[in-house]
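Some chains have been omitted; the remaining ones sit where they do in the full complex.
So that you can tell them apart, the chains are marked A and B in the order they are listed, and the count of residues begins at 1 in each.
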Amino acid sequence: MTFLLNCWYLAAWTADVPVGGHLFRRIAGKPLIIARDSAGLLSALLDRCPHRFVPLSRGQIRDDKIVCAYHGIAFDLKGRCIANPHGAITSALTVPGFVVTERHHAIWVWLGDADKADPASIMDLSLMDSLPDTAQNFGYELIQANYQLCADNILDLSHADYLHPDSLGGGATTRAKQSVEETPEALTVKWLAKDDVIPPALDGIMREKGQPGDVHISVRWQAPSVMMINFGADRPHAAEPDRAETWGIHVMVPIDDKSTHYFFWTGRDKFWDADFNELVRQMTTNAFVNEDKPLLEAQQANLGDGNFEDLQPALLTIDNASVRARRRLKTMIEAETV
Amino acid sequence: MTFLLNCWYLAAWTADVPVGGHLFRRIAGKPLIIARDSAGLLSALLDRCPHRFVPLSRGQIRDDKIVCAYHGIAFDLKGRCIANPHGAITSALTVPGFVVTERHHAIWVWLGDADKADPASIMDLSLMDSLPDTAQNFGYELIQANYQLCADNILDLSHADYLHPDSLGGGATTRAKQSVEETPEALTVKWLAKDDVIPPALDGIMREKGQPGDVHISVRWQAPSVMMINFGADRPHAAEPDRAETWGIHVMVPIDDKSTHYFFWTGRDKFWDADFNELVRQMTTNAFVNEDKPLLEAQQANLGDGNFEDLQPALLTIDNASVRARRRLKTMIEAETV
């Protein structure tokens, strides 16, 4: 499988790589070390010594350098050899590195042409900064399914009415009017359900409970699969204003063609105490780990080595956004591989 | 590996799918749901929603319909869409189905051309109906070996003298005169050993114990691998008539090229009490699970990805039936794939 290279892949949440720390992560088939030096500067290196190809992550990574476990060759965190006990330092003794940057509590790597790497093209997730820590939850799950199947799942949120009836569902998304907008940078899908059932997860943070209202949802997608969700409700005719807004960030990062790093985040505009935040974390994790994950993995298993599109799925209007996003991504990948 | 499609595959024993029940079974590479509606009518459907290809078996299957877990699309048990919450019901929203029928306490599916499916071509196993429940045992085992290796095993029962010396063996089959008969529908192999050692499993249900007699065995085979065994003994010169007849049904259904659903059944003409039946069940299971299964799986492992016939096995006269059955099956498969 060919992956898009000229794009930002979320490699880790900021908190996962403290000053002086590092982690290993395979992205789009490449084994990577994501490290942060003592001055806080990030780097992303291929986790493979250029001499014998052993993983550098088996060696010592500290004091802003990496010493290979096998023959003691040392590298700085930019991948430049700084000590070769066995002879001259040559250009062959360089560890390939990748552009890395940090934005919105996340670390992003660019696997393609470094000249094209513009951090400004990372989706604007600055909303995260406006919320207190106790109104946010960060998550990660490894999913044994292709990242595009995971992306399709969010680009058609009508599935929540069936797969998550007790939390995110309720029928409003299915009944909603759906629209898709495209710009050169992004694709946005919106659902608006007037005077409909407010999903339990929103209803719980409304002023009045169990009353109908208007439900609005949007998903903004950027290639390859970074998504920002807004999931809210409003009762425009209530005696007192009664609104709720929640947000989700879902980023699917391919490990290989059948497994995915799935990063997710949720935030909301009220109920900012730590106990409630913990309840939200549990509900979100339950929906994701016990409902989405097994279904996505069963879907992948049912495809086997077959390609989803080649098997000619029955297309419905609810697939409008995912079909367009797949087409855009395919065009981008083809443009790179010419 | 190419499998025969225009044939009856045993999918389940009747008792495995009660009214309103269903089970999942992969046959010849295809994931299937075998379901029985509230009126008792059977159906066999591909276990794959035509929309997103998730397994339908993850959804709700009750009240004679299947509701997909992912987007709530509903199908009747014939595979016709009966509800699409997301738009029109189109012909694309059809779950492929297969001809299914029930005979002789078993459910049979036909994966090929429906027009050719004739239940009359299922082997006559009506003998099962003439025996009380306590003279019969039904079994199933998943074998990690190709179904043809499993079939060869029964088509040459001389192996019992070596692999099952304490139950089915004793040497008579090896010493017996063997013959093979073929008709357009079936192949039958027979062994007759005069005045020989009666195998322990037969001797135990004879009037006198430990005395020699005539042992007769036959295996009737129909493609792809449905077999009926008769295994009996007689002492024609005994003071009082002293005979024993037992029967076995062995059906090997390919899951893929290296694993097999193995259905087996045994019956006998006497000793019809439940306690003895349980003893027979234990003996049969022991022989099959502890003797045949490990050997067949070691044989498969030794072949690796190699094809048994291509490796040029040394052919003996005892392989007469299995060689002919393989040849017939090969011809049938080739005729389908032209």
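Of note:
By our rule, contacts are C-beta pairs under 8 Å (C-beta built on N, C-alpha and C of every residue); 3 or more make two chains touch, one makes a residue touch a chain.
Everything numeric here is computed off the predicted structure, so don't read it as measured data.
Of the identical protein chains in this complex, 2 are displayed in place, while the full assembly in this structure file contains 3 copies of the same sequence.
One rule holds in what follows: only the chains that are shown with their structure count from here on.
Centroids of subunit A and subunit B (each the mean of its C-alpha atoms) stand 48 Å apart. Touching subunit B in their complex are the following residues of subunit A: 152, 156, 158-159, 161-163, 174, 294-295, 298-299, 301-303, 308, 311, 313-319. Remark: subunit B residues 31, 47-48, 50-55, 58, 67-72, 84-87, 90, 92-93 touch subunit A in the complex.
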